[in-house]
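Heads up, one of the protein chains got dropped from this complex, but the rest are sitting where they should.
What follows is chain A.
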Amino acid sequence: MVKVTFVSSDGTRREVEIAEGETAREAALFNGVPGIDGDCGGACACATCHVHVDPTWIDKVGRLKEGEAEAELLQFAEGASEYSRLACQIPMEAAMEGLVLHVPAQQY
């Protein structure tokens, strides 16, 4: 299992566990973390599992790559930043133990 912390827009912190091999999207949905919708089912197709990776983690998780589907979708998301990622595109590996993700106020 890998531990992930989701921080809501009001500052509430939720530490959850998820099996290795799942993604951060499942970590939120399977543990009832509010604010992650994930309408498309994890196919990088809707941008409703938008998260801001904590700046201390962004290099490990990796930034958006221009021209790829994830960046193309997130350019339209409200409040997208240099730390934006789609949770469905963050694989949960042992190296992600302790990851901190910030959930935006609204998914869109």
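The rule we apply is simple: a contact is a pair of C-beta atoms (placed from the backbone, for glycine too) under 8 Å apart; a residue touches a chain by one contact, two chains touch by 3 or more; residues count from 1.
In this text, contacts and distances are computed from a predicted model.
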item: Protein name, per the UniProt record, of whichever chain is missing from view ("ABC transporter permease", "Stage V sporulation protein AD", "Cytochrome P450" or "NADH-quinone oxidoreductase subunit J"); value: "Cytochrome P450"
item: Identified contact with the non-displayed chain, of A:Ala19, A:Ala43 or A:Ala95; value: A:Ala43
item: Hidden partner chain, residues of chain A it touches; value: 37, 39-41, 43-48, 69, 72-73, 75-76, 78, 105-108
